[in-house]
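Sharing a structure here in structure tokens format.
One chain of protein is taken out of this complex; the other chains stay put.
Right, chain A next:
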Amino acid sequence: MKALAKKNLADALALLAGQATVWVPAKVAGVTRFAPWSPAVTLDLEATPPAVSPKEILLPETESLYRYSAYGMDVTFEAVEQEVPPTIIWGIHSCDVQAILCQDDVFLSREPQDAAYAKRRAATTLVALACTTPGPDCFCTSMGLEPAEHASTDVQLHILTDGYGVEARTARGEEIVARLAEKGLLVETIEPPAKAQACTRAVNPEGIDKKLVEMFEHPYWDELAATCLNCGACTFLCPTCHCFDLTDHRRNAHEGTKIRCWDACMFTEYTVMAGGHNPRPGKKERVRQRFMHKLRYFPERYGKWQCTGCGRCVARCPVHIEITDVIKEVGEVTLDG
């Protein structure tokens, strides 16, 4: 296997950054999140997982879709063309690679595709990093993932004593590896890569998608939702949550921009209709929607869990509504009849 020594990492990133925006996990104001690499950035490849996922790279928190103007009887709409540079996400873990596959299902798998997402996705190369030391809330193995590698990355980096094993998995990955090799940044090694330690948390989601079909009216949801603050921290941090709002950013009475920004099923107004009817009026309905979506509706629609086991919502929910508990408790519920 080829290897990149730790001491060559900065040179490798600098080389790639010459032709692409290279997003790396970095400490930004004390929080580990993805940031475009520059020599000034403080890399943090140890965080498992980075507190903030790379979701925003493919689905920005806000983006402009088009400009509008309305003068008298005339209105115009003009697309805001997005510049999409070649992009590399370096150091993404299995959980967040899996999350991108979930987003691909939503934005690309059914017609019509989402043009802006498609453009960004096509420009993006994934360089995954093995995750061998799980964080306190990790349970990705329970959701069917392997923390040490992901089949759908372009390049997989393995952990070696003093560097990274480098394995290309796609033609795009080959290109990156070839560029690093060409500059003499890679060596051959026979060192076996580090194995991943077991995830901190373990749950068994098997069959709960089917079980949830019978549990729509179950009192469990009242109990679970009672303490939810509808703060949206869970959905905001979740790498697979994709809901968005389209809203007008008015520049003046006549002109403005249509913005797409993240939204969340945890917010009260999310489903309120013009006449005032709200099909999901309370906390119970909203909390139920979130878990049903991840563990039943998404699997029904796209054939995979919409939870990667990254544990971010588990870590950050202020009232400890934890999806690991939900998976466990739904598994334990006895259904009558």
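By definition in this document, contacts are C-beta pairs under 8 Å (C-beta built on N, C-alpha and C of every residue); 3 or more make two chains touch, one makes a residue touch a chain; residues count from 1.
Heads up, the rule we're going with is that contacts and distances are computed from a predicted model.
For the chain that does not appear here, its UniProt entry gives the protein name "NAD(P)H-flavin reductase", which is one of "1,2-phenylacetyl-CoA epoxidase subunit B", "NAD(P)H-flavin reductase", "DNA polymerase IV" or "Carbon monoxide dehydrogenase". From the options A:A29, A:I190, A:M273 or A:L335, the residue with contact to the chain not on display is A:M273.
Considering the whole complex, the residue from A:R33, A:K55, A:H93 or A:H293 that touches the absent chain is A:H293.
Even with one chain removed from view, chain A keeps its contact list with that chain: residues 65-66, 68-70, 73-82, 106-107, 110, 112, 114-116, 119, 216, 242-248, 250, 253-254, 256, 258, 260, 263, 265, 270-275, 279-280, 285, 289, 292-293, 296-298, 300-301.
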